[in-house]
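Below is one structure, written out as structure tokens; comments come after it.
Here the complex is missing a single protein chain, while all its other protein chains stay put.
The block that comes next holds chain A.
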Amino acid sequence: MSGKSIDQQLIFELSRPGRRASAQAPKALPQQALANIPATLRRKQKPGLPEVSELQVVRHYTNLSTRNFAIDKQFYPLGSCTMKYNPRGANRAAMLPGFLGRHPLAPESHSQGFLACMYELQEFLKDVTGMQGVSLTPMAGAQGEFAGVAMIRAYHEARQDDGRTEILIPEAAHGTNPATAVMCGYKVREVPVNRDGDVDLEALKAACGPQTAGLMMTNPSTCGVFERQIDAIAKTVHGAGGLLYYDGANLNAILGKVRPGDMGFDVIHMNLHKTFATPHGGGGPGSGPVGVSERLKPFLPTPIVGKDGEQYRWLDTDDLPQSIGHLSAFMGNAGVLLRAYFYARVLGREGMIRVGEYSTLAANYLLKRLQAIGCTAAYPERRASHEFLLTFASEARELGVTAMDIAKRLLDYNQHAPTTYFPLLVPECFLIEPTETETKETLDEFIDAMEKILAEARENPEMLKGAPYTQPVRRLDDVKAARELDLVWKAPR
């Protein structure tokens, strides 16, 4: 006996020789099929797959799924990530047999329905962001960022404006931005943020010059506040000959209300897995379309869907010779794009405005109520966008209770913890994003849990250090896990 309960065992540990699940067992290959494979390429041993019954498989994975924290089970206020509900209807529509069975390289004449959906999604994203062109091809937010900065680079190169070597990034930008700039061959210069969470405009003016290729900004920022000087920032960067990049991480807050194109941004990436409610987490697949202003349109990654009369067709590098080219084998994550398309069609323009309004209303309600029970806001003078920052620096100093202790205790109250310790410029912080899809009752449950935990922190701080107590696992040693990374399971011989 391993001492583990059945549902703690790996599926491999449940294996017994000769046990089969007939529904999943591969059909025996005819000898002829094997004969077509050269002897040197045939495997000598059977693959080390678990031998289990069908019911064991069903029960094993059903049990595992119940041990997870997930948006289908719990409130999931993970700031910066926009963990909103993914409507089931969009999933169903994207799984219509005509979409599921369509070969990616099927002739355009056989794909007019799919191409029409993609064309309309491009048009819709242009409209909601105020940009002049959109390409859907980036496979995730990170690839969207890469495409965006690659276009900035292509633009300067096409003008033979070769001295631009720096990308400016405010402290409160999204964490991936510096990595993207470096991947595209730029040096990163950080711009400080003042005490209200706005960019330090004087420092930005001092940092801008003939070496400036562009500025990457997240607005609202990861401080959870809207950058009020965006007009002056755009003028400053454009005045120096640089371009403005909009990181779409926090687009949810302004959806239908303010458009990045109207703020002066030249290029934007959108995270469809955040703002447009396609599945998120579990490693994706994500989707990170890019939108551009007029002057960057020639550089958009291909393929893009175009329309000649009533016929839709792929536009590729023949049509867009200055394009930065393909980013993957073909055209992006078709299934994810379809889900975003249906989500957009169901909401319509009015629905988009409600996304912005309800997500900021939920965040501000939560912020005010949490302040009333004794939580400290990082920017008490500012209205929250769709997310906001709390700091537990005084609890850490006076009670020895850290943001992490409180986060772990929230799990005992059946609440997914918010994002912790990000952004780094606010000590002992929570970044909380409720999204527009939660009811007031759910928000109130979170507030009740926080009130109980703050009382526990005062009365019994030692108890919080051991949390969680009710979960399948207790407090994990994340330092040991990172220092002694071990991801490989080996079968006992």
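One rule holds in what follows: contacts are C-beta pairs under 8 Å (C-beta built on N, C-alpha and C of every residue); 3 or more make two chains touch, one makes a residue touch a chain; residues count from 1.
Assume contacts and distances are computed from a predicted model.
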Complex minus one chain; that chain's UniProt name from "Alpha-D-ribose 1-methylphosphonate 5-phosphate C-P lyase", "Glycine cleavage system H protein", "Urea ABC transporter substrate-binding protein" or "Ubiquinone/menaquinone biosynthesis C-methylase UbiE" is "Glycine cleavage system H protein"
Using the touch definition from the top, which of A:Pro50, A:Gly325, A:Gly351 or A:Pro427 touches the missing chain? A:Pro427
Missing-chain contacts on chain A, rising order, are 393, 421-422, 424, 427, 478-479, 482-483
